[in-house]
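Excluded from the complex is one protein chain; the other protein chains are retained at their positions.
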Amino acid sequence: MELFANLALGMQTAFSLEALLFCFAGVFVGTFVGALPGIGPLVAISVTLPLTFGLDSTIALIMLAGIFYGAQYGGSVTSILLNLPGTASTAVTALDGYPMTRDGRAGLALFTNAAASFAGSSFAIILVMAFAPAIGRIAMDFNSTEYFSVMVLGLVAASTLSNGSTIKSFAMITFGLILGLVGMDLNSGAQRYTFGILQLTDGLSLIAVAMGMFGVAEIINKIAAPDSTATQRGAGGIGLRAMLPRRDELRRFWGPTGRGAALGSMVGALPGAGPSIASFMAYAVEKRVSRDPGKFGKGAIEGVAAPESANNASVQAAFIPTLSLGIPGDVVMAVLLGAMMMHGVVPGPAFISNEPAMFWALVVSFWIGNVMLLVLNIPLIGLFVKLVSIPGRFLYPTVMFFICMGSYSINNSTFDVYVTLVFGVLGYILLRFGFQPAPVLLGFILGPLIEENLRRSLVIARGDPMVFLDRPVSVALLSLSLLLILAPILRHLVVRWRGARHAG
Amino acid sequence: MNKTLSPLVMGAAVALGAQAAAADDFPTDTVRIVVPFGAGTTTDLVTRQVGDGMSEVLGVPFAFENRAGAGGSVGTHEVVTAQPDGYTLSMGTVGTLAINVSIFEDLPYDPQTDVTPIAFVGYTPTLLVVSGESDYETVDDLVAAAQERGVTFASAGNGTSGHLAGELVRTRSGGDMVHAPFSSGAEGLTAVISQEVDFMFYHPVAALPYLEEGDLRALGVSGEGGSSVAPDVPPLAETFEGFDLIAWFMLAGPAGMDEEVARTLHEAALESLDSEAVRTHYETNGLEYEPMDYDELDDFIASEIELWGRIAEDAGAQLD
Partner (left out) sequence: MLRRLDPAARLVSLGVIAFGLYVIHEGTTLRIGTMARIGPGFFPIILGVAMTAFGVLALFERPAAGRGAFPARGLVCAALALLAFALLIRTAGLVPAVSALVLLMALGQPQPRPLGVAATILALTAIGYFLFILGLRLPIEPIVWPTRSGG
């Protein structure tokens, strides 16, 4: 078997003492950096990058990649415990993770996070091992029309994202789409909604908007009651028993984790689609397939398992388009790509066949790194959970400090701190009147992709709208979107028809 | 000599604002180079390589700061408003020092009056590539197709050097060529490979793996001198007379710098560019380098602004 020969090749490097050491260093730094609100892997990788020049390039990449996926584990900690997501993908985890903390089930939520992350990553790694070259090819055949259709599907699927008023949820998605317009228009170069501010030319920073609408808004919400801890009921038990899922909870763990992993791998393999889209879509799918959608947003274990499994799977799968096409899924991946180029690794279709030792060592190290992360994270749960019992008068200034530093570090500029401020105040006011922030982020991420691909499709087709119905994948995706829109109406009709028959 | 001076004395000298004395001793403190693009971009890699070498030559630490935004205008603007003491520099590019002035309506700086050019540190020509499965074997095939049924070309965004190079091909050939901007060059490249669009201009090193696999075919190179990593590709100047476009990098500081300080930095940059480490990096990344005299820099920028400005103007009808 060629696969086993390849794995053996990879293990030679990945199990060397040096590789294990740097892999551990990477995931360790990643976990902690990810756990700090607002800091994230971007800064950590940018800083570590110059330090890796002296290293062998495979070892350097093993460590830098470790920081990247390690941060995905750590990133969920503050969103579960404090409702402070550092990235858009963990904002989804906060939807149910934070209610679990409020119910005194923080330990279980963190355990679910670690276990689902591990399962999602493992699934995607196996997929990468088995199909990497093929996936790269398929992704290349995905053109603008298909991108447009898949993004529309994402938007439709996610319209069910938040609880409460549907109208307000739609209003917030639209608000996100509008925020996505800000900056220089890709197609025409026209400035839109930039008020003549140079820093807005590249658009608003997703991280600054997310930290404002979630982090700052949450602090404003809590600051008035200083001696309360983050949750009224405290951390709950932190012993092993409180952490491990009960049998019925375990049953509810596998389905969402499996679906999340599959969906995350698919989204991750698409060039240019980052982990945020994966977690939003996985959450939406679970809410669709659940027999009891009402429990989402109130601490459903499915609402933590699915997005975490999906975003970790997508991060691992995203190495395929990054390595084989040179197209990064998000900013962090872009920096990682730069790191590769700096080490003389040029991504391309022949990367796997030209550099088999490096590719397979990297893939094997992913798995080693994930095992390390699991082993590292489970004992840390006890420590992390204590965070919520810190009195507010210490906790909130500290978190605010990290938010400030985090938004400052995006571009080494105070401009993003002002953006965080504006969206913090706005987010708080909106939240108070029942407008949820999560759909804003979704619209913000998908909006530019939808517009860009629609316009590009039409430019290339020279204005013929039938282009969207020319290609089978695009047709299938658009039909699915239509079905999702019509489903509630159809269900309603069926129920009425059955009722009428019974009555008759 | 200056290494023996105690930091305390130096601190006092700076505090007194002793500019003239500082010029003789330059540099005594960390030199900061602002990279007006993100970490990991070609500009970033070039800056770090050249800067590290300069740090060795001058014996002071160099710090690199990424300040991306608005095609490099944000970072460049920050540097042109800094103290012209030689401690704050920027890595200029064909974009920040030549193209942006014709593309951005309210560019907050003038590359000819607000900048002290320090050293030309390298350039790269770009390749005109088409899909390996397409019927285009030569530039003439492409032009014929454009005149017959119309073709499309990709770029890494509106007003980028790749976009303008495509527009130049359009105006010079008189064919029907429609521009489809992508948010990154790599995305445009996959669209070319899958034949969603017909052609684009792309960096030789990034295109090379695809050329070897047969996914792409290079029909021409934008610079008159050709490309060292793809020596077999004919220059576009063979088809379109005088076609000579390159993407270049130039170390620069704010206007009003002491000439002695600028020349010290200039020499250090040349020495760094001569080093083994930088040479190897340039070779693996397809970057070309020819030294340029300190006194030629201003004229070079002026001629580039003129060249790209004319292309942008001719393309005007398409650049909404």
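Letters are used for the chains, namely A and B, taken in the order the chains are written, and counting of residues starts over at 1 for each.
Here is the rule we go by: contacts are C-beta pairs under 8 Å (C-beta built on N, C-alpha and C of every residue); 3 or more make two chains touch, one makes a residue touch a chain.
As the structure is a prediction and not an experimental result, all values here were calculated from the model.
Q: Which listed residue, A:107, A:154 or A:424, touches the chain dropped from view?
A: The one listed residue touching the chain not shown is A:424.
Q: May I ask which residue of A:16, A:57 or A:187 touches the chain that does not appear here?
A: Selected residue, touching the omitted chain: A:187.
Q: Pick out the residues on subunit A that sit against the missing chain.
A: Counting only subunit A, the missing chain is touched by 39, 43-44, 47, 164-165, 167-168, 170-171, 174-175, 177-178, 181, 185, 187-188, 190, 192-193, 216, 219-221, 223-226, 392-394, 396-398, 400-401, 403-405, 408-409, 412, 414, 417-418, 420-421, 424-425, 428-430, 432-435, 451, 454-455, 458-459, 462-465.
As a working rule, only the chains that are shown with their structure count from here on.
Q: Could you give the separation in Å between the centres of subunit A and subunit B, each centre being the mean of its C-alpha atoms?
A: The separation of the two C-alpha centroids amounts to 34 Å.
Q: Can you check the complex and tell me which residues of subunit A touch subunit B?
A: 45-46, 49-50, 139-141, 143-144, 184-191, 196, 198-199, 201-202, 271-272, 325-328, 331, 334-339, 341-342, 344, 346-351, 354, 411-413, 452, 456, 459-460, 462
Q: State the interface residues of subunit B toward subunit A in the complex, per the touch definition above.
A: My answer: residues 38-42, 44-45, 48, 65-71, 73-74, 77, 103, 105-106, 108, 150, 152, 157-159, 178-184, 186-187, 189-191, 193-194, 196-197, 205-206, 208-210, 212-213, 215, 284-285, 319-320.
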